[in-house]
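Every protein chain of the complex appears in place save one, which is left out.
Labels for the chains are A, B, C and D, by order of writing; each one numbers its residues from 1.
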Amino acid sequence: MKTESGDQRIARYGMTIDVDKCTGCGTCAVVCHMENNVPFTVDESDKSRNMAWMRIYKVDNGLDYPHVRVVYFPRPCMQCDHHTPCVSVCPASATNYDGLTGIVDQINTRCIGCRYCMAACPYMVRCFNWWDPVWPKDMEKHLNPDVAPRMRGVVEKCTFCSHRYLKAKDKAHNEGRDYLREDEYVPACVEACPVGAMRFGDLNNPEHAVAQLIQSPRAFRLLENLHTEPKVYYLSSYEWVRKLADNFA
Amino acid sequence: MKMRDISESQRQFALLGGIFAAALVVSLIMGWILFPSLAYARKAQPINYNPPLHVEQIGITCDTCHFFYEDGSWAGIPTLETCVDCHSDIIGASPEEEKFVNEYVKKNREVKWALYVKQPECVSFSHSSHVRMAKIACETCHGPQGHSDPKDYLANRITNYSYVVYDPRVPLNAFTIIRDKGETVWGTMRMDECTACHRSRGTSTACFICHK
Amino acid sequence: MLPTTFEFRWDAGHMIFFGVFYAVVIAIFTSLVYVAVKSIIDVYRDMTARNEANASEHPEHPHEATNEAVIAKS
Amino acid sequence: MTSEHTTPKLERCSRQKFLVWLSVWGLLLAWGLYGAFLCLFKGLNQTGMNNYFVFGLWITVDLAIIALGAGAFFSGFLFYILKVDHLKDLIGAAVVIGFICYSGAIGMLTIDIGQPLRGYFSFWHANVHSMLTEVIFCITCYLFVLTIEFTPLILENKRLSEFPLFKYIGENLHGIMAVFALVGTFLSFFHQGSLGGMFGVLFARPFAYRTGVAIWPWTFFLFILSAIASGPALTTLVVWTTQKVTGKQLVRRSTLSKLAKLSATLFFVYLILKAADTVYWANVTAPQMGFAFTRFYQGPYGMELLFLELFVFGLLPAVLLLIPKAREHDFSLVIGCLFICMGIVLNRFVMTVQTLSIPVLPFEKFVAYAPTWQEWAVAAAVLGYGVIVYSLSYRYLHLFPREHELNA
Partner (left out) sequence: MNVDRRTFVKGMALAGGGALGIMLSPTPWYLIRDLAFWTQNWPWVPAPAPGEPSFEKSICRICDGGCGINVRKVDMRLVRIDGDKEHPVNQGSICPMGAAALQMLYGPSRTKVPLRRVGPRENPEWRPITWAEAIREVALKVRQLRAAGRPHELACITNSAHSTVNQFFERFLHAVGSRNFMQMNSALEAHSTVLALMQGVDEGIAYDIENARYLLSFGCNLLEGWGACGRMYHAHANRSAHEGGNSLEIVQIEPNLSVTASKASRWIPIKPGTDAALALSIAHVLISDGLYDKTFVERHTFGFEDWKDSDGKRRRGFKSEVLGRYSPRSVELITQVPANVIEEVAHEFAANQPALALGGRCDGSLFAGIYELMAIHSLNALAGNLSRPGGIFLQCDVPLKSLSPVKMDEQAEQGFAIPRSDGAGSKEHPLARHLPHNLDAGKVGVLLIHEVNPSYALPNRKVARAIFEDIPYIVSFSSFIDESSMQADLILPISTPLERWDDHTGAPGIPYPIYGLSHPLVNPLYESRNAGDVLIEIARELGGTIAESFPWNNTVEALRERAAGLYESGTGVIHTAEFSATYMSQTATPTEVKSFPTFSDFWNALVKNCCWSDPQCTTDQLEQTLKTPGKKFEFFSQRLQKTFGYSNDLECMPHYHEPPPNPQGFDLLIMPENLITMADNGLGTPPLLIKQLSNDVLSENDLFVQVNPITAMYQGLKDGESVILESPAGKVRVRIHTFAGVREGVVLIPLGFGHTAYDRFLRNKGVNALEIFDAKMDTVSGLAVWWAVPGKIYKV
């Protein structure tokens, strides 16, 4: 992927989520599951076994009435940079970190379903197809042809809508250019967030909004103590929210 | 007695060796010829469309019927609508075209064309980056599709990958598929062929580019 | 497994891992081939030895003789 | 050594009584196979596992029986390489136990992974940096080595060795068994270690993560040490039970107590190193990752598991078996060996299941795991399969060379 100026640049796609704005409405998760053909079962209340590429955690500050406050953490895949926990443990190279874009993708046709990557991930991002995904008969019509529905026995996770990166490149190639503008490759959740809490772009590219936002003092990341270097930054002006993001011995 | 004994035990040893060798040969034949041919089913196109006539005599280029949509995605096999531009009714002499017009155009039924290089659903192939950006000619992957008329093609029964031969002189069977894929036999490309080309051109081999 | 697979890179990690792996595999197979060949030779030599024993002593019952001969010899 | 052994007639119980014995364990095997069929046909939702507990009963049993199956390679190593001759009595039994444990473990692993038909992908598209790749390569090779070590025992069966080819193959294999013992030791050294390394490298799971040397975390070496400690203990247990069940004296009593002594000493060394590792981890490694030691033990699996593992199933049996007089009494011998094996099973359980019960995200919660009957069934099937194979090999193969001499 080249930049406007034409040199082959390493992109590190990242995301910022403004936790103060997020109202926990769930549009990002619904849109993500529509876009990526994530299956659903009749009883979804067993959260230990449901498929959620984007899961929204409702967390309160632990105080009593009336000082209690609630904050919502939408949690996609962190696309960790440093020694990506899941990529380093997968025995069949079914999940790999792409150097040129920074996306950790998942090959669901190579995954042997050993689930070791799920044990390695501290963010509980990965979920396993415990059942064969089944859609009611007519609902198969609204499945997205850009993403192949998975089969049982494989692990899957948020891939930063990598198929949208390809579609954006298709359009760019069709117009004879090889670089992508900031707003051409955007995951479905960022595009659909009704309150504009999520921004997406290349962290290496200073003009992109995310690159500026991660410099702000409001920016923090989940579990920075473990040095997985996640590429999803959260923004909050409240100290108690930032305190929630990590374990302190 | 002695001669007989020696010959008897040697004969017994030779007999065992013979049985072993015979079994070996039979299983080799079955392994190399019988099972592979069982694994591939021989199929034919629903309509015997005559590519040389269209491409060479009439001079239609590939991209009249196979084109890009505006967003760079690939239209692939033309729908009835594209064919009806010329074939609203019978314009040629061949019985196949007559069958096509009566069975499909008149009844407005889409033809279920068989694609020789069809990738399974879990693979995403971007024509835009190959044709527009890398400027690769159609023949590189599709073979001389426009210049010869393959009567039928082989499809693997388990994985339904398909293979076809354009040169009528070359026999199409399981053996030739393994031996000279890419020269005279064309069909569904597997990963090693794609990655070889990607690596030779230095383009990215990120997994999500092909694995949908 | 083979250098032709997509994941294979000629770097230290692969060299060590597959180096050791193929060393072990070769070690096992050479031993097995050695055993197989030696056994076939033994069987062949055993047959010829039995025949000479039959030839020299003309015993009436070839079968028992073979056993005793074997025990005696080893 | 090969020539002087004769194959005297083995006195065994009546075929009819043996069939009853087999059918009991066969039932267990059938029940397990039914459970396995359900898991394969309907999918892994039949188990109690979920997105938190990606590993459950099967991984604990796998790790445990592979660790306990280390008796094969270790006694093989001692007997063939270090020429410890008194092990000659039970080397055959050790190899059979080892074969059962490894083949059972691999059988369970094929059902445990979501796509068994793609199992070979770990070979074909190997990720050499993953500990699990190393485990899969080594376990498969070592199972192959174990089958090679098992074949001479089979070929020495009275009826088979009548065929000259088999007789000679058996003898020649027996001849170069030292090579296979060496290769087996090397392979086992690696995969026992890698099984420990699998959890030691998880730098995102502070409960399991350990620092180490080069790419091997300390659990790599601890798992090897605990495996070679518990292997002989299991062998002693099995041989002792066989003697009790068959009512025959199969090995010299001194061999059993020597083996128990060996196992106890190794176990004692292991406990010291494990205690040191736990202390370092609790005070240095975990706090750096933001976890105080007490934080790990709030949920369903409390501190008592650590106490049980280090003291009740750790120090107690080790000390018990180190006392010569104690080793003489059958009761203390069996209790000691049993507790050592239980200590290893508990350690494997803690490293796999408890690691997954502890939340790493601050707003996640502690979770508990309950296996379903299908999981117990498949585990029981491995036990049934093991007993059946062991009974058959005891009945038809000549496992215990000294059997005649002791029962004459």
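Convention: contacts are C-beta pairs under 8 Å (C-beta built on N, C-alpha and C of every residue); 3 or more make two chains touch, one makes a residue touch a chain.
Keep in mind the model is a prediction, meaning the values are calculated, not measured.
Note on the chain not shown: across the whole complex it touches A, B, D. Looking at A:R12, A:R218 or A:K231, the residue that reaches the missing chain in the full complex is A:R218. In the complete complex, the residue from B:A41, B:I90, B:A137 or B:I178 that touches the missing chain is B:I178.
With the whole complex as reference, residues 15-17, 19-28, 30-32, 35-36, 39, 69-71, 73-76, 120-122, 156, 158-161, 178 of subunit B touch the missing chain. For subunit A, the residues touching the absent chain in the complete assembly are 18, 20-21, 23-27, 29-31, 33-35, 37, 40, 42-47, 50, 52, 56, 58, 60, 63-66, 68-71, 109, 132-133, 135-145, 148-151, 153, 164, 167-168, 171, 183-184, 186, 188, 191-192, 194-197, 216, 218.
Even with one chain removed from view, subunit D keeps its contact list with that chain: residues 115, 117-118, 120-121, 162-163.
We take it that only the chains that are shown with their structure count from here on.
Rounded to whole angstrom units, the spacing between the C-alpha centres of subunit A and subunit D is 40.
In subunit C, 6-7, 47 are the positions where the chain touches two or more neighbouring chains simultaneously. Shown for subunit D are the residues that touch two or more other chains, namely 125-127, 129, 133. By the touch rule above, subunit C contacts subunit D in their complex via residues 1, 5-7, 13-14, 17-18, 21, 24-25, 27-28, 31-32, 34-36, 38-40, 42-43, 46-47, 74. Subunit C contributes residues 4, 6, 44, 47, 50-51, 54-55, 58, 62 to its touches with subunit B in the complex. Those residues of subunit A that touch subunit B in the shared complex are 96, 98, 100-101, 103, 105, 107-110, 146-148, 159, 162-163, 165-167, 169-176, 178.
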